[in-house]
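Got a structure for you, questions after.
The complex appears here without one of its protein chains, the remainder shown in place.
Moving on, here comes chain A:
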């Protein structure tokens, strides 16, 4: 049994096998994400009722919360993939981790920027040095650091390892982001969505929010597979099969 599992694990972690397998994935994930986010945003922007205290500015929630969720989830993906790469020396895990970085960086940026825009009419200022916002800024800087490490190394393998180590160290920041609004009294409101409680939100606002979150997750997966596949081709370009795939890509 164990033998079968190990063989399966090694087969799945072969870049070539993964490249062939994942060909149709991004297409379907991308379309599903497009439909979900489309429905969620039309619903959230035009059909959900106005919020009693915040007025229409609350409609920013339908992109603010999904991008913030994703920026943390993508960071955890990078850290876990990096650990798998370091422990079992699996190249594919490093490729996936690298593919996640630009997507996570844009999501952290979007969460911070939409938060600032939302903060202006709601709190009266674009920026406050609140614990939640500061720890999110640190998350964005960690993404920048990961990206810079990959670019700074002459050998891509050194970049993989250095970025994986930084990603693992930076995991400390994730619980800080998560609990910053529950432990300390700050301007940022506590988490709205919890697994343990019913959301204190009307269904007409909650459903588009959940659809949007799901759509963002699927969009991330679609983009991640596209980038991971390109990274595979780039790194395996000495192999004949990868050269053939690159030629197909360019329609030579």
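Heads up, the rule we're going with is that a residue touches a chain if its C-beta (ideal position, glycine included) is under 8 Å from a C-beta of that chain, and two chains touch if they have at least 3 such contacts; residues count from 1.
By our rule, contacts and distances are computed from a predicted model.
Given that one chain of this complex has been left out, which of "Heme exporter protein D", "PqqA peptide cyclase", "Carbon-monoxide dehydrogenase large subunit" or "Flagellar basal-body rod protein FlgC" is its protein name according to UniProt?
This omitted chain is identified in its UniProt record as "Heme exporter protein D".
Can you say which of A:132, A:188 or A:227 touches the chain missing from this structure?
Only one of A:132, A:188 or A:227 touches the chain omitted from view, namely A:227.
Would you indicate which residue among A:25, A:69 or A:109 is in contact with the undisplayed chain?
A:109
In terms of residues, what is the contact footprint of the unshown chain on chain A?
Contact residues on chain A toward the absent chain are 41, 45-50, 55-57, 59-60, 63-64, 67, 102-103, 106-107, 109-110, 113-114, 117-118, 120-121, 219, 223, 226-227, 230, 233-234, 237, 243, 246-247, 249-250, 252.
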